[in-house]
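The complex is shown incomplete by one protein chain, all other protein chains being positioned as in the whole.
Each chain carries a letter (A, B, C and D) given by its place in the written order, and its residues are counted from 1.
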Amino acid sequence: MKIIIGFIVLFPFIGFLFNGLGRNFWSKTIIATKATSYILVSFVMSIIAFVTVQEQGPITAHYFDFINTASFKIPFDLKVDALSSLFLLVITGVGTLIHLYSTAYMKDEEAPHYARYFAYLNLFVFSMLLLVLGDNYVIMFIGWEGVGLCSYLLIGYWFTNSTYNYAAKKAFIMNRIGDLGFLLAIFWLIVKLGTISYGTVLTAESLAKLSTTDITAITLLLFVGAMGKSAQIPLYTWLPDAMAGPTPVSALIHAATMVTAGIYMITRSNILFSASACTQNVIAIVGISTALLAATIAIKQNDIKKVLAYSTVSQLGYMFLGLGVGAYSGAVFHVITHAFFKALLFLGAGSVIHAMHHEQDIRKMGGLKSKLPITHLTFLIGCIAIAGVPPFSGFFSKDEILAAAFAKNPIYWGLGVIGAAMTAFYMFRLYATTFLGQFRGTPDQEHHLHESPFAMTLPLILLAVASAIAGAIGVPELMGGHHWLSHQLVPIVGEAHEAALSHSTEWALMGISVAIAVTALLIAVYRYKRQADGEPQTALGKFFYNKWYVDELYNKAIVQPLNQFAGFLKNVVEKNIIDGAVNGTGKLVQYGARQIRLLQSGQVGYYILLMVLSIVLLFIIWFNDIAILRLLFKLTHKS
Amino acid sequence: MSTLEILFYALSAFAVISAIMVLVSKNPIHSVLWLILVFFAISGHYILLNAQFLAIVNIIVYAGAIMVLFLFVIMLMNVKVDNEPQKKLLIKFIGVLSGGSLLTLLIAVVKQTTQLQGKQVLMKDGTIGLIHPLGKALFSDYVLPFEISSVLFLSAMVGAVIIGKK
Amino acid sequence: MPIQYYIFLCLTLFSIGVTGVLTRRNAIIVFMCIELMLNAVNLLLVAFSKMYHGAALQTIPGTTAGIDAQIFVFFIMVVAAAEVSVGLAIIVMMFRNTHSVDINFLNRLKN
Amino acid sequence: MLLLSFLFIPILAAILLLLVKKDQYANTIAIGAGVLTLMGAIYLTINKTESFDAQWLAMLNSRFTLKADGLAKILILLTAISFPAIFIATQKNKVAQKNTFLALLLFTQAGLMGVFLAADALLFYFFWELALIPVYFLCSIWGGEKRIAITFKFFIYTFLGSLFMLIGIILMYINTTDHSFAIESFKHVQFAGGMQATVFALFFIAFAIKMPIFPLHTWQPDAYEQSPTAVTMVLSAVMVKMGLYGVVRWLMPLYPAAFLAHAHIITILSVIGILYASFIAIRQDDLKRLIAYSSIAHIGLMNAALFAKMQVGVQGVLTQLFSHGINVLGLWIIADIIEQQTGTRSMKALGGLAKKQPTLTILLVGFAFANIALPLTNAFVGEFLMFNGLFQFNPWMAAAAGVSVVLAAIYTLNMVQKVAYGEISTAVNTMQAPNKNAQAVLIVLLVIVFFTGIYPQPLFNLTADTLQQLFVK
Partner (left out) sequence: MNAIIIAAFMGVVMMFSSWLTTSAKLQRNIGLVGMLLLIAANFLQMNGAYSINLDTKDMLVFNKIGLFANAILFILTFIYLWINGEEIGKIGNHTADFYAIFFFILCGISVITSFNNLLMLFIGIEILSIPLYILTGSDKKNLFSNEASLKYFLMGSFSTGILLLGIAFIYGATGSFHLSAPVINTITNRVTEQLLMSAGLILLFVALNFKVSAAPFHFWTPDVYDGAPTVFTSFMATIVKAAGFVAFIRVFESQRDALSFSWFIILPFVIVCTLLIGNITAVFQRSVKRMLSYSSIAQAGFMLFALYGRSLFNNEAILLYIVAYSVATIGLFAVLVKMKDYSFDSFNGLAKQYPGLAFVTTIFLFSLAGIPLTAGFFAKYLMLSALLTAGAGIWLLIVAILFAAVSVFYYFKLVQAMYFKTGEPAIQELDNKYQYKLWVLAIILIVLGIFPNLLFNYLYF
């Protein structure tokens, strides 16, 4: 088993090396097949791993000691348990589909870059797997930074375009800020517990070792890390920009997997988080506000990918709300369902863009329903799923979170429902403007419109099926299901405690949210099936359209001041003060030379005069020697 | 007040005054002559101290040889009375000031030295100043310095030759 | 006669010599003033010698204590003579090249 | 005997170079010597600790004592790797009087080896200076246009520092019971009153200038910018380690009390230095200056971790001594290739390297990631441990220093973006065929980077004994 787990991680890495080193040698087909097959293999192995975990519980595999010093050690251990096995399936599964999709989507690239693309993609899968499989926080951190790196590389994949590079840089740096928090949390753990393995950290006794402040601090720092990775306020602005990358990348990294790393991490260390009410509230508040903020922005965006990006941010907000209110299994549930339908949506968008020759503005689309039937259908399923219409998957996961939120605090629930409504609205606005009505693009675009090849549609179909039925894994008892998932996760998150609500309330809540969502949905379709909306008129509209001016704010409030500060250091402090002091000494010496050498006037009489005077001086010194000695003593022994 | 004291004071006053005259007299020739007088006064003191040999040597070597040499040189250069440029008054003042301060410092030292309190100088008695004991000492105990000083003379001679030869 | 008187006298002469060196510009006069300083020292030495001689005589009759100072004076005179010969030679050489003995003109070398 | 060879192989090679005036042999001789020492170093690292001892200055009771413990070994290895790497990488560069140039470099190598091996204070001081003098000539003769003044500043700066150290050494010497310079007898000195603090300060000034620590750092960027790149490589890859080495070898074991007493102020200074240098690096347009400032930041972190004096942190430093050397060496080689081929160091003028020379770009990006201590690069191991130690010492300082992680990302990625990405600029367009030697060297270095990043254990084992001596009473 150890071998298999090892290979789950290793295969994508091999793929990376294969494509990375051989990028000038292989033909595109070889590259594509290799890359995809490696992921496929590790998917298969993940299934094996999953099954074994089902049978014989968690497996820990020790390979070597990453760091082993006299004072402490970090073993390189991988662990498969209920949680990580689930993520394994999602990552490798969705990963495989997206690789498959990419083979077609990226085929216009010439071979070396094609190889580069797949190498990055494999590397990403590798790091992601490391992230979820690691048995301690350091290994997780390695994966954590690894995925950040890959997202950087993939966003900046088209490196000649400088705006893309900026987006990539922004993503990486914002992630780095989060990572710093994560890192400090790790140090804190090491200082307090001397170990960072889950097996020892996430236990009652080590919890007992930690004071409340410790726990709060650690969890908050961890959450900072999660903010960076999972694009929560205030570190979310990178995700929309990250859409600069190729669409499959957005699907895989910025929708399905990487951005959910934060949720994984928090779920993983739920014991700590549950122990700190303060942190939980923070998470819940941040989560819900992110959800709403992103939703409002999404309503006004006209770039198909931007809309999806903001919807991702908003959905992530939901998941954090879930974490905040302690519905860990709900959050994970939503992660899984979201992975399916958001990947689906992105890929669908990709196929649209592909058909439109890299046109992303939905105002220039419309009426694609007939042109791209499969894409349209699958996209529609995705929209319904995300809108939370039963019995599609999104409904179950979202509802579980909302129910838990209500149990915690009705306000959360209320806001959540509003968010859900907005979600439904903007998704169907997107759907309607893109697929309904008649085509608004240029004639030759219209002429070239065509359904995407099989390699692209197959993933769409599979994902559509998945997002349609994935809800099945978490059907609540209420509906006669037995909620397989939460049972699955018991060893990780303990018994799910949603029994707080009476069945009637639950039904009521469900009804309300669904009703609201559906109405919003219908309004959107009705409003946008004829025409797209033009420039925003109302102030609020402008405000949303410009993303609350957050980017501008950051730029003005943080980036520019820091830049000026750096400039001040470089041009003023360094040049004039510090180096000035050094050069000043040299100048001083030369000045002194110029002065002292005037003593040497060349007049012999003057010399003798000076000599006589110095004799007198010597005598005076000699007379007052005691006083002088005392003075010297003071001077030397003061310090 | 014994004759000795009178003589002492007289000679001292004479010496000091003529020494000052050496400084103030514009004409170098006069300076030389005043200096000779100083030497005479000092020789007088030697005699008071019954150091007759030194008194004679002082007259012969200094007043006789050295000063005459000076005189020759001055005449050879025939420096005019008026053409010796004077230093600025300030410089002179400073010079006098520092000389004076040196004097005061040294006198202060001497006055404070208890060691010398009440020590008397033996006037006119004591035979060490006479030629006989001096000669004995010079050629017994001090023969080595005496010989070595010949080296000094040789070098001075050679030097004079090097410098003087055209 | 107390020793202090002699010391004061000699110091006075010495300081006059110093002052002369400081105030005069004629190299020869300056040199003469230096000779004056030497003479002051000579007298001082002789006075000291007699002081010690007298002190010694009280205990040991016929001692030659203090004679060394007088011998020293003798050597000083010797050396002074040699010095003068060289010094005047230099001054004359100087005078040959620049028709002056004014030490204030000796300022080609400075700084 | 083996230890002696580290001194004599370079010196003899240097003399040979000076005798053989032919430039075509120059490279071969230098590289040969370098490789020879490298083999020796590898043999040394594999085997147990060696030491050599001989009579030297009877009257001062100073002996010619060389010792190689873990600390020395790892730095010897670094030196031995760096020099051949530099020789090979800069082989193609046009240099007047190549043989003299290489000879001086070899002298420097001998000096460095001596510094790392000497177990006798006076000997240590000797090599300390011996390592400096050739550099002075190298920079002043072959440097940039402002070379003379800049190098002079650098020289006097460091020379003054070493003089302070000299006083410290004398103070120690006269206080030793057996009047010897041996580090062992230094350990047994009984200090009176504030003596320890004084000596500590005297030593530290020398080391701080060498590292350099804010605010004594101003000589460094200028010197790096002005000196020929081969020398810059030596300076930043190996020479700055002299200061840290000195701290570990002399300050830490000899003056524990003063060390603790000054720990806070020095760590604070270092942390300020880290942030300061990082901020300035953000605004640099000159490639070499950027690397210089980033190096200042890294060294500052190492120093802070040292003075935090937590076992973990010190372990980190010991590994980072090696790692930082390798990484910065790689960066310099790349910078050199770029400057040699495009004739400019201004990042504004560069760009589009990725299109023009993909391989070089990959290497650049690789080293850039090592520079920002990405996991699975060697720097991550070191920095993780160092931050860890610093955190144990004082969480706030660790947090403050941690900001540099972000800043490092900012300036490094800026550099990568400006140099590698975007459309091909005119300057880059002039680049000829990639420099194969240099790239080979870079690949080797990159392999080291990732190997020690994924499996750092060898480095830990190497330095275990030093750590033992420092921390186990």
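The rule is short, and it goes like this: contacts are C-beta pairs under 8 Å (C-beta built on N, C-alpha and C of every residue); 3 or more make two chains touch, one makes a residue touch a chain.
These numbers come from a predicted model, not from an experiment.
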Just list which of the chains on display the missing one touches. A, B, C, D
From D:Phe101, D:Tyr173, D:Phe279 or D:Phe322, the answer for touching the chain not displayed is D:Tyr173
Mind listing the chain C residues that contact the chain we can't see here? 3, 7, 14, 17, 21, 27, 30-31, 34, 37-38, 40-41, 44-45, 48, 51-52, 65-66, 68-69, 71-72, 75-76, 79, 82-83, 86-87, 90-91, 93-94, 97-98, 103, 106, 108-111
Where chain D meets the left-out chain, the residues are 57-60, 125-126, 129-130, 133, 137, 140-141, 147-148, 152, 155-156, 159-160, 163-164, 166-167, 170-171, 173-174, 198
Can you list, in ascending order, the chain B residues touching the missing chain? 106, 109-110, 112-116, 141-142, 144-145, 148-149, 151-152, 154-156, 158-159, 161-163
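By definition in this document, only the chains that are shown with their structure count from here on.
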Can you tell me which chain is nearest the middle of the complex, judged by mean CA position? D
Separation of mean Cα positions, chain D and chain A [Å, integer]: 36
Cα-centroid distance, chain A relative to chain C, in whole angstrom: 97
Between chain C and chain D, what distance separates the C-alpha centroids? Give it in angstrom. 67
Which chain B residues touch at least two other chains? 87, 91, 94-95, 98-99, 102
Tell me, which residues of chain C touch at least two other chains? 18, 22, 25, 104
Going by the touch rule set out above, what shape does the chain contact graph take here: line, ring, star, complete or other? other
Per the touch rule above, enumerate the chain pairs that touch, sorted by label. A-B, A-C, A-D, B-C
Which part of chain A faces chain D closely enough to touch in the complex? 64-72, 112, 138, 141-142, 145-146, 149, 152, 156, 159-160, 162, 165-166, 169, 172-173, 176-177, 179-180, 183-184, 187-188, 190-191, 562-563, 565-567, 569-570, 573-574, 578-579, 582-583, 586, 639
Residue set of chain A touching chain C in the complex reads 597-598, 600-605, 608-609, 612
Which residues of chain C touch chain A in their complex? 18, 21-22, 25, 30, 103-104, 106-111
